[in-house]
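Please read through the structure below; I'll follow up with questions.
Excluded from the complex is one protein chain; the other protein chains are retained at their positions.
So, chain A:
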Amino acid sequence: MDALDVARWQFGVTTVYHFLFVPLTIGLSVLVAILQTMWHRTGNERYLKLTKFYGKLFLINFAMGVVTGIVQEFQFGMNWSDYSRFVGDVFGAPLAIEALVAFFLESTFIGLWIFGWDRLPKRAHLASIWAAAIGTNLSAYFILAANSFMQNPVGYRINADTGRAELTDFPAVLTNKVALITFPHTLAGSFLVAGSLVTAVGLWHVIRNRGSADTGAYRFATKFGSWVVLVASAAVLFTGDIQGKIMTDVQPMKMAAAEGLYTTESPASFSVLTVGSLDGSREVFAIKIPYLLSYLGTGDPNGTVHGINDLQAQYATQYGAGSYTPIIPVTYWSFRFMIAFGMAAGAIALLVLWSQRKGRTPSSKWLLRAGLAMPVLPLLANSFGWIFTEMGRQPWIVFGEMLTRNGVSRSVSLAEVLTSFTAFTLIYATLAVIEVKLLLRYAKAGVPDVSEQPPTDDTDDAERPLAFAY
């Protein structure tokens, strides 16, 4: 074990952890904004209750996303300083713009929304949640543009004197075809998580909290969430399909690694299950669907998909001797888990909708169990998707330009990285337990009573309790 290994583990752990909170923030901010808009439009108290209820869950989650996000920005400089030196000219710009254009918007307006219930005119308050939601979604775009440069570097040149990447075409970086497809795919994945949470919590109350005066609100939430999940599932599939073709084009090794496809095939079949030899260098047993991989990768059922061995040989000639193959079992399984967990959420959403058809009230305890699993499934799908994307790029940190092992900080010792990795893991684990318990507590508590709102007359204003206080 050396500092490089620990730095990689730390990046993996902190990033996957951060991205447990991000999709909910992205998706739920918009869903809460929609609920509040419905209240605004109809005046129906049910939507106000749901806005406040899901808003509370959103904020419990939001805090975690914020604080773990700062680590992400600092980590590049702390653990990956040679990477930062190499790409700073290109990669720093989207990060800085993300902070200036998106984070300020998000953080400032979320504060206005949380505390502004009685301080802002209704319209301005509604606009605040939308501004925060837009900020959140914008930030995803900039960060994905930065990540896409690592997958498919564009709009730059290498300065021969300094050996560093220099930006030559910023619009090209922002319109990187990998970024343009990864953005909608990530948003769809985020709405999958948010819709699942809305559905699961609603369903729990529909089944467990029968006869409650708020059943109507919960039924609505369950249906609303399920529809979001269904639409998001379709969007995930559609964007994922396009993404697969782009990946085959710009990172053929990643596609081959997703499939454990060792030799070039045309047509290539999709492996539903492949058992490889222990070192992952050849397959032992496989169940395959003919033509599917060719279609996924190239759009043509007879298209050629390059195999790992050929690409390895080609890269060794192009970049010099060495291994250019990711860890195949990791890419192979994370790719499959991503698809399976994501689609499972969609399937459960269908069941949930079916169970409530024509005003029926579901009561099956199996449906409840499946429903409660819903938010976890797309979270796993998102995590595996990122693990696949990042591990599939290895051994590169910037594809074709810089190896991961050359990006690590030279001045940081193993002891320092270990200290930092241990500290983050401990604090993150502790906070995860606290966060989940709080979420469950507030999810179970149900929608708030909104009739207790303070009177709107302005007499004795100085003594009036705040509508919301920490």
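To be clear about the criterion, a contact is a pair of C-beta atoms (placed from the backbone, for glycine too) under 8 Å apart; a residue touches a chain by one contact, two chains touch by 3 or more; residues count from 1.
The criterion applied here is as follows: contacts and distances are computed from a predicted model.
K.L.:
Have a look at "ABC-2 type transport system ATP-binding protein", "Cytochrome bd ubiquinol oxidase subunit", "Chromate transporter" or "4Fe-4S dicluster domain-containing protein" and point out the UniProt protein name belonging to the hidden chain.
P.N.:
The chain we cannot see is, by its UniProt record, "Cytochrome bd ubiquinol oxidase subunit".
K.L.:
Using the touch definition from the top, which of A:Val16, A:Met78 or A:Val231 touches the missing chain?
P.N.:
With A:Val16, A:Met78 or A:Val231 as choices, the missing chain is touched by A:Met78.
K.L.:
Among A:Val6, A:Val22, A:Met64 or A:Ala221, which one is in touch with the chain left out?
P.N.:
Checking the options A:Val6, A:Val22, A:Met64 or A:Ala221, the one contacting the hidden chain is A:Met64.
K.L.:
Looking at A:Leu95, A:Ile134, A:Met343 or A:Val450, which makes contact with the chain not pictured?
P.N.:
In the full complex, the listed residue that touches the missing chain is A:Leu95.
K.L.:
Out of A:Leu112, A:Ile242 or A:Leu351, which touches the unshown chain?
P.N.:
A:Leu112
K.L.:
List the chain A residues touching the unshown chain?
P.N.:
59-60, 62-64, 66-71, 73-74, 76-79, 81-82, 84-85, 87-93, 95-101, 103-105, 107-112, 114-116, 119-120, 166-168, 170, 409-412, 416, 419-420, 423-424, 427, 431, 434, 438, 441-442, 462-470
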